[in-house]
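To start, the structure itself, in structure tokens.
For this depiction, one protein chain was excluded, whereas all remaining protein chains were kept in their positions.
Letters are used for the chains, namely A, B and C, taken in the order the chains are written, and counting of residues starts over at 1 for each.
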Amino acid sequence: MIRAAVVGGSGYTGGELLRILVVHPQVEITTVTSREYAGKPVSLVHPNLKGFLNMNFSQFSLDKIGDKADVVFLGLPHGVSLNYVPKLLEMGLQVVDLSADFRLKNPELYKFWYGIEHPYPDLLDKAVYGLPELHEEELKGAKLIASPGCNATATILALAPVVHWNMASNPRFVSDVKVSSSEGGAKPSEGSHHPERQNAIRPYEAEGHRHAAEAEQELSRLGKREVKVSIVPHAISSVRGALASSHAWLDQTLDDLDIWKKIAEFYKGKRFIRIIRGGIHPYPDPKYVVGSNFADVGFANEKRVLRLTMFSAIDNLMKGAAGQAVQSFNISRGFKEDEGLRTPPLRPA
Amino acid sequence: MIRAAVVGGSGYTGGELLRILVVHPQVEITTVTSREYAGKPVSLVHPNLKGFLNMNFSQFSLDKIGDKADVVFLGLPHGVSLNYVPKLLEMGLQVVDLSADFRLKNPELYKFWYGIEHPYPDLLDKAVYGLPELHEEELKGAKLIASPGCNATATILALAPVVHWNMASNPRFVSDVKVSSSEGGAKPSEGSHHPERQNAIRPYEAEGHRHAAEAEQELSRLGKREVKVSIVPHAISSVRGALASSHAWLDQTLDDLDIWKKIAEFYKGKRFIRIIRGGIHPYPDPKYVVGSNFADVGFANEKRVLRLTMFSAIDNLMKGAAGQAVQSFNISRGFKEDEGLRTPPLRPA
Amino acid sequence: MIRAAVVGGSGYTGGELLRILVVHPQVEITTVTSREYAGKPVSLVHPNLKGFLNMNFSQFSLDKIGDKADVVFLGLPHGVSLNYVPKLLEMGLQVVDLSADFRLKNPELYKFWYGIEHPYPDLLDKAVYGLPELHEEELKGAKLIASPGCNATATILALAPVVHWNMASNPRFVSDVKVSSSEGGAKPSEGSHHPERQNAIRPYEAEGHRHAAEAEQELSRLGKREVKVSIVPHAISSVRGALASSHAWLDQTLDDLDIWKKIAEFYKGKRFIRIIRGGIHPYPDPKYVVGSNFADVGFANEKRVLRLTMFSAIDNLMKGAAGQAVQSFNISRGFKEDEGLRTPPLRPA
Partner (left out) sequence: MIRAAVVGGSGYTGGELLRILVVHPQVEITTVTSREYAGKPVSLVHPNLKGFLNMNFSQFSLDKIGDKADVVFLGLPHGVSLNYVPKLLEMGLQVVDLSADFRLKNPELYKFWYGIEHPYPDLLDKAVYGLPELHEEELKGAKLIASPGCNATATILALAPVVHWNMASNPRFVSDVKVSSSEGGAKPSEGSHHPERQNAIRPYEAEGHRHAAEAEQELSRLGKREVKVSIVPHAISSVRGALASSHAWLDQTLDDLDIWKKIAEFYKGKRFIRIIRGGIHPYPDPKYVVGSNFADVGFANEKRVLRLTMFSAIDNLMKGAAGQAVQSFNISRGFKEDEGLRTPPLRPA
């Protein structure tokens, strides 16, 4: 049994990690930390876990966490994680960091997008970007996993086949993302107040969304040339689920079947990718992945104007956060990729 | 491995049974029938199951179903199930019937509430009402399980301790139930049309809801005197979840702690009952059981006017339908009660 | 033109008052105060009013408000309003108070329910409870109007005919109310955070809701004997609208048509009451009053168990708050009751 600590366990990503790990056959949760709720029962904050995890939140202690854990899942804000990671690694712990702190390889970009001089640029190269569909080999045995952001995950999984197969001669994409309210985290704000958020169709961070940095890094690497991605997120009414509609202009007409084949070949053997095409539900819809780690990928090819849209639908807390972190962890440890992640999506949800 | 057939597998209850059984370690799904979709892939109708169940719907055949099944889950309308059950039992199959056809012991009541003369009144006594919290012993080895209705389940679980301990001298209850849209099934109607249903707070069947018959039967049996329950359902905006607020007038002041203890003692050892009291979330809310088989039970005791309200929160497709059917099936077969039902509820959902 | 000041204009009730008054032909809005937003444009907080009200919030000044106003609408918390009302009246201003401070005639009850010794008990008798369906005569010329609470309004309008006609021999009622999120006001909290509130079916203040005090006062007065009402509110997913399902036990069977006639006679000539019975939508549903000042009233009569439920559906910000305040104001000034309130409800909404 791997002993796991979840640091920052009172938020939604932390809660989702607990929900997965508490029934993961290879993992024992030994520590759940929370600055705000230390000393209080986990099920007070996460009432869904009542009966599953009879444990109190504790204060995070960098000195003691090694006594009880083999792996540490860090659910902390960016700019905070980076202070703890080097020491945790030194202590021989495996770190799965869900913040943005180790996702970007280029420290200049980290500074540009997050406004912080990265204090440990050397570690950036050692971190593995935890998107298993692109980095499965590097994840095996990885000691530091930088788990991707949700809008980046949706965007990258939508566009990876296009970039890999060089389907758009001008690799410049607008990823129009529709996101559910749980993506904003557990902290109330003016914008998350129910009467304001419900029924909203509200663009936000529309002039420079940070996840573009990760998406450009990964897609440029994959496409072996500079790819530009502009992410435009929109807050909508649902609680879980995100859809990326990533739009591209083409220079020539592509055949539908050919597009399908290229996507299928690119994602061949990928356990958590489902290609959606035709039928009653011809395009991906996050509604049908809720509660699971799937990314449903599909496309719309409007030949009349040479516009190709790639769609990718995920549960933002699962494939967009905690589920993907566990998937990467499973691979790093040599477990089955879907260990703890086998429950089918809910429907209807 | 038990071979299972799901008859009427294209509806929501059928889909939920498939979602559970497809990962149930003791069960192999061999047949899924649907009159409307025979010959088509199950995942066409249930896109969440894509990648889990590569099987087509078939036509139901009473003659052939025995070749491939040990247990038949019947997800058919009332008045239809009863035509098949006797033959299925004769063929040696176990039947878990999710319709209302074998829930009532008294054929007069069946006729009164459902308008049909019951053709097999002898079978009514042999059927076990599949509410495991009240009928665990009888379920062991049961050949015919009549799985309860969702509003009845919520109401019975709310009121059982009150009736058992005789807490209300006049056992007459109004169970004001708030139900989500999936409770109405998968067939579109004027009332289920999204623009009409969303934001509705709409009473329905408010002058005689059929589930009252089951609730009165079970609570009268438990309380050893005639109990009257009036169920008033209200359609609201959510997709999953039902809350019963079952109101009682008392003749004397009851102590909060005493009520809590009586509920706790009544449900002692019951795997799927969680008692909710105090904390940030002081009363049950179906939001925190979504995707699971739990029934969260709690109460409000307004001493000023001697009014006691018992609350019970369930996922209507799980504890209110498919989950409870599998729970009963597990008990009937000597499996662990929660086999296939161990995933914690989603949060937030 | 009557010059109106809206004090506490940044909340939802304040915003709704502005939305009505800005197109009210007899009213000119001269002042809108807000402690938090003084100096900032009203449309910053209320983007719906952009283009309607080019005015900044100001600080409330008890000394100066009389220079620019004939009537003051007070949208302040209880316990705050009562400090200003006597002075405003002395200055000759009319006051429409939307807080609870002048609703109860008995200062003991005010202390019991709100925990404050009322400093101006003499004024309680002078205040008119602003429910026009019960107090139309007293409202004419009223200088101090205490506008009712939303759950009280729904409950009183549901039960008034029952109490007036003495239909229930034992006048003891449970009013199970389903309320939308805007009822909680504009201030974010843990419970109002979208991921927590959406899809909730959450009882709250279930052991003593304050609006019971008003409801009991009004219904006891009307029925000429002591009436007990227990209000059990439930937070649900919609943004606007409240439904009261007020349950009564009867001692004898009542005839449906007779009930209908009694309701119709009681509410004869009342502009904002619509009696709902039969048709596609047989019971009241707040969905069909959204944006209007209507209260739709109906009933369910389950003769089998002698249970009568009275339903009343309102838009909590209109008939439950700002709309009703303007209705009372109109009557007080001799205007048409529906001045500024003639737009039909939205559908679908």
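Here is the rule we go by: contacts are C-beta pairs under 8 Å (C-beta built on N, C-alpha and C of every residue); 3 or more make two chains touch, one makes a residue touch a chain.
The shown structure was predicted, so the numbers you read here are calculated from the model rather than taken from an experiment.
Peer 1: List the neighbours, among the chains on screen, of the chain that has been left out.
Peer 2: When the entire complex is considered, the left-out chain reaches A, B, C.
Peer 1: For a quick check of understanding: of C:Val289, C:Leu308 or C:Val326, which residue touches the chain that isn't displayed?
Peer 2: Of the listed residues, the one touching the omitted chain is C:Val289.
Peer 1: Of C:Ile2, C:Val22 or C:Ala38, which residue touches the hidden chain?
Peer 2: C:Val22
Peer 1: For the chain left out of this view, which of B:Ser237, B:Asn330 or B:Thr343 touches it?
Peer 2: B:Ser237
Peer 1: In the whole complex, not just what's shown, which of A:Arg103, A:Lys178 or A:Arg333 touches the removed chain?
Peer 2: Within the whole complex, the residue contacting the unshown chain is A:Lys178.
Peer 1: Determine and list the subunit A residues touching the chain excluded from the picture.
Peer 2: 172, 174, 176, 178, 190, 195-196, 198-204, 206-208, 228-230, 232, 234, 236-243, 245, 247, 249, 280-281, 283-287, 290, 300-305, 307, 309, 311, 313, 348-349
Peer 1: In the whole complex, what residues of subunit C lie against the chain that is missing from view?
Peer 2: Against the left-out chain, subunit C lists 12, 15, 19, 22-23, 44-52, 182, 239-240, 274, 276, 279-281, 285, 288-292, 294, 342-349.
Peer 1: Residues of subunit B in contact with the chain that isn't shown?
Peer 2: Residues in contact with the chain left out: 12, 181-182, 184, 186-190, 192-195, 197-199, 237-239.
Note that in this section only the chains that are shown with their structure count from here on.
Peer 1: How much rotation, in degrees rounded to the nearest 5, is required to superimpose subunit A onto subunit C on the basis of Cα coordinates?
Peer 2: It works out to 180 degrees.
Peer 1: Taking all residue numbers used at the subunit A/subunit B interface, answer same if over half belong to both copies and different if under half do.
Peer 2: same
Peer 1: Pick the chain whose C-alpha centre of mass, unweighted, sits closest to the average of all protein C-alpha coordinates shown.
Peer 2: Measuring from the global C-alpha mean, the nearest chain centre belongs to B.
Peer 1: Distance from the CA centroid of subunit B to that of subunit C, rounded to the nearest Å?
Peer 2: So the centre of subunit B lies 38 Å away from the centre of subunit C.
Peer 1: Distance-wise, how many Å sit between the C-alpha centres of subunit A and subunit C, to the nearest whole number?
Peer 2: 46
Peer 1: I'd like the Å distance between the centres of subunit A and subunit B, where a centre is the mean of that chain's Cα atoms.
Peer 2: Computed from C-alpha means, the inter-chain centre distance equals 36 Å.
Peer 1: If you look at subunit B, which of its residues touch at least two other chains?
Peer 2: Touching at least two other chains: 239-240, 280-281, 285, 290, 348-349.
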